[in-house]
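With one protein chain withheld, the remaining protein chains of the complex are depicted in position.
Note that the chains take the letters A and B in the order they are written out, and that residue 1 is the start of every chain.
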Amino acid sequence: MLPLDLDVRNGEFLTLLGPSGCGKTTTLRMIAGFVRPSTGHIVVDGDDITDLPPQKRNMGMVFQDYSLFPHLTIADNIAFALVERRVPSAERARRVKELLELTRLPQIAQRFPSELSGGQQQRVALARALAHTPRVLLMDEPFGALDAKLREAMQEELRTIQSSLRITTLFVTHDQSEAMRLSDRIAVMNHGRIEQLDEPRTLYDAPRTRFVADFVGKINFVAASVVGSDSGRDTLAVDALGSRFMVRSSVPALVGQQVTLAIRPERIRLAAAAPAADGMIEVEALIERVAFLGNVMHTELRAGETPLVMESAPGDWSVGARLRVCFQSSDASVLAESA
Amino acid sequence: MNLPWHRFLLPPLVLSIALLGGSLYVFLAGSFHADLGVGRLGDALTFANYRKLFADSFYVDSLGLTIKLSAITTVVTLVVGMPVAYVLARMRSRWGPVLLAVIVAASFVTIVIKVLGLNIIFAANGGLNRFLLGTGLVTAPVSLIGKVEGVAVGLLYFTLAFVVVLLYSVVLTIPRSLEEAAQNLGASRWRTHWRVILPLALPGIIASGLIGFNLCMGAFTSAALIGAGRILTLPVLIQRTVIFDTKYGMGATLAVVLLVAGLVVNVLSIVLVSRLKAARGVTA
Partner (left out) sequence: MKGFTERRVNRALAWLWVTGFMLFLLAPLFVIVVAAFSEPILGRAVFPPRALTLRWFSAIQPEYLSSLGASVALASAAVVVCVLLGVPAALGIARSRWRGKAVFAALFRAPVQIPAVVTGVAFLQLYYLLGDAIGWTGAGTWTGLMIAHVFIGLPYVVGSVLAVVQRFNSSLEEAALILGAAPWSVLRRVTLPAIAPGIYSGATYAFLVSFSDLPVALFLSSSDVRTFPVLLFQAMDYEFDPALLAVATMIIVASFAGMLLFQKWVGINALLRSGK
């Protein structure tokens, strides 16, 4: 892992997002106390907890495989932390009931984990993590084992619970749509470092690096060569797709340099349908594949040597035809290779 | 998790090393001392016991007999037990685990009791002998006592249940889907066994056989009870030498030879198994 700085705000839902091996789980486990950072500090609410063992950090954690104690009933699982804190049994029973209701579980307190379904075990794991009202909730890809419909339902419920409790939550996942749906902010990670930490919308509309642009949503990459740069302002003049236009850039570049433009598929539209405007770039392309997805049409085009993907409202074109498409120059940007 | 795991290990380790080291030392050392009669040992270190052992056919025969009996019993156990283990492991009805449990329970009972039962079965005026004599299959009552075959039967009872349970676990490691694939490709039951199951199970079978062999090599009770002083396997000989002849030196020497013989067979078999694996390119 490379050095990283992370500031989590009180009560926010922050997701660590990235592919396998990017370091998101390691970061989470460092916060939990199972991995020691080689340098740096972990500070919670002003307290430096770097040297504290996990059991003294007052956090709640939901593990990827739930890790419910197989030899204890559901009630004993949920009340586990309360037993450690010497909470009297009447109070424990009350709290268990409260948590079962919060996570919308039926009265299964006396059953054992092996008797429950995956979704139910998941909720018990969450209830157990919240029982002692921790100040931070850590979640390590908790929904990975659930099927799509169940996952969506759980995501909804998690969001509801989290915002009603207003507990600071750190969530790890590799699923970008899950991250977008749940988070107040997302830290996109790659190779042990954070590439960008922003709200979902900003990440999507203004990705700062190639990796982020490609990982969050889909993106087109178009080769371009620089013909003019305006040092001091973040714009470049480039030649691409047979036209010359101005684009935003996160990095400086020299004339003659080859750069890559990033354009979102939904920003490419049918030229005939788009109103003429300043900075509109038109391109003619050959249709290679068409997929009808219900509410959108996914069209793969080729303009000269460059592949382009367009996502638009469904239309009447098919493979083999030529299409005139367009995009705004302001929708294209040059991104940094990495953070 | 932060617990002093090494300190958990230390007391048992120390005790184990002390006892293991102590016992190994005692009979290794003892074997190098001469017997002075009446249980006393000479002070000088000597190879005399070993020389005596290998020179005297009495001792060498005993070693040979022990190895032979153990090998034969092991082979019979494997041949008889493998089909049983296979059938039980593949049985889909609930009788499979029940029968296995019965076998395990049978292995719980001490061999002394089993030999007692054998004695009753083969009693001269017992039902078995009366039947055999009556139908003219034999001319004199069949008895196990004092016969090599008898000791072999005793060894069989000693190891059979245990080895079958081991073989059962071995069969369980072979996925049923492999057999189904073989049959789908045209192999009959027998061919499937021959071409798929046996080769895959072979390392496990040999390992189980080795355990059975070691059990037989060291088996005292059945040989003592059934051999009746006439069939002298090495374990029995060791006991007699130490208790009756009070020759501790010789007894220790015999013990060393028994251990080493067993070790040699084990090593040879392991070498054989790895040669087999290399020849087939099998990944276990």
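Please note the rule applied: a residue touches a chain if its C-beta (ideal position, glycine included) is under 8 Å from a C-beta of that chain, and two chains touch if they have at least 3 such contacts.
Note that this is a predicted model, so its numbers are computed, not measured.
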item	value
Touching residue (missing chain; options B:143, B:221 or B:269)	B:221
Candidate in contact with the missing chain, chosen from B:34, B:78 or B:103	B:103
Those residues of chain B which, in the complete complex, touch the missing chain	1-3, 5-13, 15-17, 19-20, 22-24, 26-27, 30, 80-81, 83-84, 87-88, 97, 99-106, 108-121, 123, 125-128, 157, 160-162, 164-166, 168-169, 188-189, 214, 217-221, 224-225, 235, 238-239, 242-243, 248, 251-252, 255, 258-259, 262
In chain A, positions touching the absent partner	32-34, 53-61, 63, 65, 67-71, 80-81, 83-85, 128-129, 131-132, 138
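By our rule, only the chains that are shown with their structure count from here on.
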item	value
Whole-Å separation of chain centres (CA-atom averages), chain A against chain B	62
